[in-house]
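With one protein chain held back, the other chains of the complex are shown just where they sit.
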Amino acid sequence: MGTGVTIVAPSNLYDCRLGNSCFIGPFCEIQRGVSIGDYTKVQSHSFICELVTIGSHCFIGHGVMFTNDRLASGGPAMGDRTKWQSTHVGDHVSIGSNATILPVSICSHVVIGAGSVVTKDITKPGVYAGNPARFLRDISVP
Amino acid sequence: MGTGVTIVAPSNLYDCRLGNSCFIGPFCEIQRGVSIGDYTKVQSHSFICELVTIGSHCFIGHGVMFTNDRLASGGPAMGDRTKWQSTHVGDHVSIGSNATILPVSICSHVVIGAGSVVTKDITKPGVYAGNPARFLRDISVP
Partner (left out) sequence: MGTGVTIVAPSNLYDCRLGNSCFIGPFCEIQRGVSIGDYTKVQSHSFICELVTIGSHCFIGHGVMFTNDRLASGGPAMGDRTKWQSTHVGDHVSIGSNATILPVSICSHVVIGAGSVVTKDITKPGVYAGNPARFLRDISVP
């Protein structure tokens, strides 16, 4: 765990890596092996599962659910990790509240609208929203 | 805080105003400055942020997420309150579980379907649902 980290109780964090100056709101669960970069904020009620990596300067809204199992074989992997998939989120990514993130890669400088369901990789900076999430517009990348 | 208020633990409430006979379920976070009217119920897992005002006789379902930041400049306001926007909910408004409410105004006598994403002001009584939420049908207003 880095320096200057704030964790608001109650939250359940397991063996995960938090960068410097991270903020974790209440009622969160963050599973083992998760890595979160510097200055990233995770708001209340969010769940971050194993095999998720989040970059720095990100904003994870309230009630955001990450996943590592697409239930692709008609049910959950039930501990069969060979069926789990990873999620990678770049830097300066903002994910709106109540969004759901399937196992995907999201590049840096992306905004996901609140309530969206991200089902595919996002490889171009911009604003995405909807169920399934689609590209809405560009954003200015510094 | 009014009389006859019920708050189920664990919930995190900050410096907010609750009217008479309000009910707050478990696993809620209600931020400072929020105002909630008489006889309004907030169910479990809901998050109500700063700059939200809710009237009386409202029903806020489970897992409802309010927002005050549209991430409009390509990222979160990160404490720059000049970029935050307020939400006003009238009286006799019912919001279904897992709904997401962007910073909008919702007039009195409105029903928001479960799982909806409200992105625009609602100025006419009725039932609204979907992502984004759209008008479905009228309701009888007493």
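Which chain is which? They are A and B, in the order written, and residues in each are numbered from 1.
Heads up, the rule we're going with is that a contact is a pair of C-beta atoms (placed from the backbone, for glycine too) under 8 Å apart; a residue touches a chain by one contact, two chains touch by 3 or more.
This is a predicted model, so every value here is computed, not measured.
Screening A:Phe23, A:Phe47 or A:Trp84 for touch with the missing chain picks out A:Phe47.
Residue-wise, the contact with the chain that is not shown comes from B:Gly63, picked out of B:Gly19, B:Gly37 or B:Gly63. Those residues of chain B that touch the chain absent from the view are 8, 10, 25-27, 41, 43-45, 59, 61-63, 92, 94, 96-98, 109, 111, 113-115, 127, 130-131, 139-141.
Listed here are the chain A residues that touch the chain not shown: 10, 12, 27, 29, 45, 47, 49, 63, 65, 67, 71, 74-76, 78, 98, 100, 102, 117, 131.
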